[in-house]
Every structure is written in C-alpha cells, then in structure tokens.
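The complex is shown incomplete by one protein chain, all other protein chains being positioned as in the whole.
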Amino acid sequence: MTGPVIAPDMWIPMTTPVGAVTDPQVTTATRGFWRGVRDRLLRHRPAMAGLTFIILLVLAAAFGPMASPYSYFEQKLELSNLPPVYRPYTVGGGLVFVNASNLSLYSINPEGGIDGLLRPDDRDMINRQSTWVIDGHAVVLDFSQRPPVLSVDGAPATAGALSLNRRNPFGTDQLGRDVLVRQLYGARISLLVAAAAVLTNFVIGVVYGGISGLLGGRVDAVMMRFVEIVATIPLTLYVILMMVVLQSGLLSVVLAIGTVYWVDMARIVRGQILTLKSQDYVAAARTMGASTSRILFRHLLPNAFGPILVTLTMLIPSAIFIESFMSFIGLGVTPPQASWGTLTSEAVETLRAYPHQLFFPAVAISLTMLAFNFLGDGLRDALDPRLAS
Amino acid sequence: MTSASRLPLGWLGRRIGMMGLTLLAIITLTFALMHAVPGGPFVSEKMLAPEIEAALNAKFGLDQPLWRQYLNYLGGVLSFDLGPSFKYPGVSVNSMIREGLAVTAQTGLLAIICVVAFGVPAGIVAALNRGRWPDTLAMFVASLGIAVPSYVIATVSLYIFALRLGWTPAFGLDDWRGYILPVVALSGFWMSFVARLTRSSLLETMEQDYIMTARAKGLPASTVILRHGLRNSLIPVVTVLGPVVANLLTGSFVIEQIFALPGIGRHFVLSITNRDYTAIMGITIFYAVFLMLMILIVDLLYLLLDPRISYGEGR
Partner (left out) sequence: MTGAVLEVQGLRTEYRTGNGIVQAVRGVDLTLQRGEILGLVGESGSGKSVTCMSILRLLKRGGQITAGIAQFDGQDLLQLSERQLTRIRGERIGVIFQDPMSALNPTMTVGRQIAEVLLRHRRMSTAAARARAVELLEMVRIPSAATRIDSYPHEFSGGMRQRVMIAIAIACEPDILIADEPTTALDVTIQRQILGLLKELRDRLGMAIILVTHDLGVIAETADRVMVLYGGCVMEAAVVADLFAVPRHPYTRGLLAAIPDPRAAGRPLSPVPGSPPDMRNPPPGCPFSPRCPQAMHVCSTFPPLYGEVDGTGLQPGQRARCWLVDPAAPASLVAEAVS
C-alpha cells in the first residue's frame, strides 16, 4: 500500500479540534427564512415578469388617464369605430382614410390623427356610390363591390403605407370614445376590485377563522358547518344573487366580491390557530398573561403569513375574473363606466365589423391574469421549496 | 372492518340530512334575498295601473303575508314545483329548466369528458417528463388556460374559427361542429387546472416511500407508475371533479350567451336581466340541488378509491 509522503511534523496533535467552529451547515441553517424566500422569488423568472407587468399596469392605470386628453365617457359619434392603424389615400394636398365597414371618409391631420368626418356631397344608393368634392377633386367611393373602391378624379386611388392612428392609439369604440383611455379605466376597475377583494376577504377571513379557532368547541363546530355550507355554493352564483339584490354598479361589485373569498382564508387561519394552540410556547404566553389578540398578532400571523400571502395572491386573478365575467353578462359596472368585461361584451356586438375592438380588452385581461398567476405560483414555490419544480 | 361492509349507511343518512338542511338554508336565503330587492317584481314595468298591479300581485300570491308566501314556496319546492315565471305568462320555471336542460347537460357532459380525457393525460405526460419539453409545453398551455377567461376564449375563438375561417357555426348546435367551440371554452380552465393538479399529485406520489418499495420488488417501471403511482395520485383529482361540475354550470351562463345556446344558463341570465324573480330563485335552487348531488357522488367515489377513508365512525 503506497500513501502520501508525510513529513514528521504532521504527526503532531492539533491543539483543539476545529469542530463546530467552522461548520458551514450552521451558517446555512441560520440564514433567514425570508431571505431565502426572497432569493428564490427573485430567481423565479415568470414571477418576476408578472411582478414587472403588474407594477407597470398599476402605474399606467393610476397616471395614464391623466395624461390623455380624452375622458372615458366623452362621446364623439362622428368619430366612432376608428381603427388603431389605417392606410391613407392622398387627395389633393391632404390625406383621407376610408372606413370600409361604415363607408365613411375621414380627413387626417398633419400629425397623423384621424380627426374629421367628411360628409358626402352626394350618396347614390342605386348605383351604390358616394361622392365627395375635396380641394376641387371628385372623390368617389364605389361600395357596390367588396371591399369598396375609392377613386379620385375617375382614376382608382392607391392606399399608402400602414400608419398609426395618432389621435387614438387604440382606436375608438362605437360611440367614438377613446379605447386606450377606456382600457386604462378598465384596468383601474380591475385593480380596485382586486384590492378591495384582498382587503375585505383578508379581514373577514382572519376574524372569522380566528374566532372559530380560538374559541373552539361548539362555536367552532357551528362556524365550520356554516363555512361548509357556504363552500358548497358556487361563488359565481353567489355573486350573481348579490348583484341582483344590490343592483348593478361598481360599489355592488366590490361588496359582492369582497365577501365571497373569505372561506379559504378562514380555514387557513383556523388551521394555523389549532396547530399553534397545541404548541407549548402559546400555552406559555397564555400563562404569562398575554391577551388573545396579542397571541393572535404576535404569534399566529407571522406563522400563517406564508399560506395567507399565497391565498391572497391567488385570490386576485379570481376577483378580476369574476368582476369582468359579471360585467360581461351585464351585471357588473354600469355604463358609461368601462371594465374589461364590458369592453369585451361591447366588442362582441360589433365583432364582425370591428374585430380589433375585441383584441385590446382580451389581451389586457389575459396578460393581467397571467401576471398574477405567475406571481402567485412563484410565491408558493418560494415559500415551499419542496414543491418547486 | 372488512372491505365488504364499507358502504356506510349511517353516514349516508346523516349526509342526506345535512344536504336537506343546506337546501333549506339556500331556499330561505334566496327567498329572503329576492324579497329584499327594493320595489316589487313589477316595478320595472312602465306605470302599471294600480288595479292591474294589484291583480298581478294577487295572481302570484304577493298580496299574502310574507311568511305565508314563504311556506307556499317551500311547499312548492318540496313537491318539485318551482312556480310560474313572473315574466312569461303561462310558463312555469319547471318547464324553463326542462327546456334548457338537454342543451346544458350535453355541453356540460362533453366538457367534463374533455376535462378528464385531456387534462389527466396531459398532467401525466408532464409529470413523467418533468423538466423536459413536453412538461414545459403542457404547463405553458395550462398556464394560459388558467389565465385566459372563458369568455375571452369563447369570443376570440368565435371570431377566428367561426367568423374568419368558417370552420364552425357561429351559434346553435344543429351541427356536431357547433359543439366544439362552446365545449372548448367551457372546459379550457378546468382542463388546465386538472392537468396541473394531476402533474403535481403524480410527482408527489412518485416521491412516496411505497413507490420505492414497488421498485424494490423488481416491478417494471410501467407497473410502478400505473399500479402504484397513478391510482394514488388520482385521488385528489377525483375530489375536485365535484366542484368542477358545479363551476362548469356557472361557466355555462356566459358561454351559452355568446354562442346563443338555449340552455339553462341562458335562461338564468335572461331571467336576471328581466328581473324574473321566481325563475332566478327556481334555477338557483335547481343548481344547488344538482351541486350537492355531485358532491355526494364524489364522496362516494372517494370512498371507493381510498380505503383509508371510512365515513362510518367519528366525524
């Protein structure tokens, strides 16, 4: 057997075993739990993307409408259903745009915004032609064909390159309201509903679950029976009935949604309390004269914080969804208020002619839901690394 | 206790009693809610002459004291009579439900089949390929399915496949292709949900000690997964199917509206906009009963799947 060559002084005993002093495991174990959660969350890419999107959305919803010259309710019927992009035609010194769906002609200002409806000088319903005289040019729109053909001074006009609508970046709706501003108001409503839902359900859930868990016994049994009954009613049905009673409107939506999601929260809080009650340090706190509320806030909430946080985060997309769902079927916010649900249902009415109006609310709500879901998944994985994939 | 005597009759009896109690609570609650609505049911009507309103009230028994109305209604419900519609003379709520049931049940059944037939296999494939592309793909699609609201799936697919491409009809169920879009929109969320649940449940099961035991027995990998992994991992999936059915029902409100399907959901939404209170109450109660039956069936199924559960003694 050959080994390393060992110098004689290596055979001298070490004075102290270095043992526990430089033990790397101890330093890992004492590293803060929340620091670990934060680190894992920061490494979770979808969650970070979701969080970034949410922050941007909140900023846009808060400040966007202030920056816009339009309000969500201001109607301008002659500028209805404008698209976000268009192909202009050159007529004389100016540009015009043809809306093929309602056969109107609009003038385009030098900044690239569609800003004026040009009323035809003549509309011949037999030959299916409209005629305008612009800067001395005869402009004819022949709508006997599909798509309609525009000619200037008898010669067919050719459309220019695709341009952005500078007046209304997202176009206008069927009442001529700016879609961008209405989208941002929709975001405001969604975020408002989400915030209200989180807040009220948190309070109700903690109070209900707290009372049930702390009092225990018969009270607990009755309260949990009630929770069971509530849990069997589909939330959508509950919200619909609330809305029928409360009548439509933003406040009713907030009230209805604010009171449906507390069941999970109550169960979590109660479960945590029951676990805690069986633990010695709570009994110790009790005997030392700590009040119930003190036990609740000093001992319970820090322990239950993780599951509560995940439940609250996951509740947000549900609340946003159900608000838009209710608004979509006409039970949510009332016109002229805009929600992503009402925007979608308005877009469905004109789906054949103006499909682009569906695009914006559909994308907005889908991305928002995705962002909150990603954030919730990331939080859950970060809090319980065992579950992380 | 041997497995032959596992059908817990006592539990079943108590369970049905509990259901009756819940139902009573729901009837009372809906009745109270509908009578708490400001103004009578005919207020929205334009300026009825007082005598006509009185006649209408008498016809529907609204002139009687509230407790009497409640008892009448309760008696009706118990004898499976949900009363007449407030809005459509001569139409009973029973007949409204009967009319819509076929459509709703067909689309609902197809949707639940889709949820199971696509959601579960997708979850299994993802779990068995953990971290590889089939997992990533399935979970990406599932994330979208969970995030994109059903009405958005419905309207966007309606535009693309019906209006733009013309592959499917835009409304109605005259053609088998008419079922595709409503069923996909109805089941999209739950398919994704079930896929994710199946994946995480199977992954967790495969980490269990008894899977190691099965491997140590020398069983081939396929037997380990199918006989020992899958069966145990499907227990939580089965337990969510009850709530899934319920939520498919409420989801059908908007889907039936978008695709103009004459189902119960559409009747329900219409009766809400019409303020047809007897119809709202009746359909709500119908949903509640249906839902409770579903949950009961799931609990019995659970009993069948998991021998550890015994509803016999204790709680």
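Letters A and B mark the chains as written, and numbering starts fresh at 1 in each.
Here is the rule we go by: a residue touches a chain if its C-beta (ideal position, glycine included) is under 8 Å from a C-beta of that chain, and two chains touch if they have at least 3 such contacts.
Keep in mind that this is a model prediction, so the values were computed, not measured.
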Residue of B:Arg196, B:His228 or B:His267 in touch with the missing chain, whole complex considered: B:His228
Of A:Asp9, A:Glu111 or A:Asp135, the residue in touch with the unshown chain: A:Asp9
Option from B:Pro50, B:Gly90, B:Gly166 or B:Gly218 whose C-beta touches the chain left out: B:Gly218
Touching residues on subunit A - with respect to the absent chain: 1, 3-4, 6, 9-14, 17-20, 22-26, 28, 385, 388
Those residues of subunit B which, in the complete complex, touch the missing chain: 1-3, 207-210, 212-221, 227-228, 231-232, 235, 305-308
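By definition in this document, only the chains that are shown with their structure count from here on.
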Sites on subunit B touched by subunit A in the complex: 22, 25-26, 30, 33-34, 36-38, 130-131, 135, 143-144, 146-152, 155-156, 158-159, 163-164, 200, 203, 246-247, 249-251, 253-254, 257-258, 269, 272-273, 275, 280, 284, 287-288, 291-292, 295
Of subunit A, residues touching subunit B in the complex: 46, 229, 232-237, 240-242, 244-245, 247, 317, 321, 324-325, 328-331, 341, 344, 347-348, 351-352, 355, 358, 362, 365-366, 369-370, 373-374, 387, 389
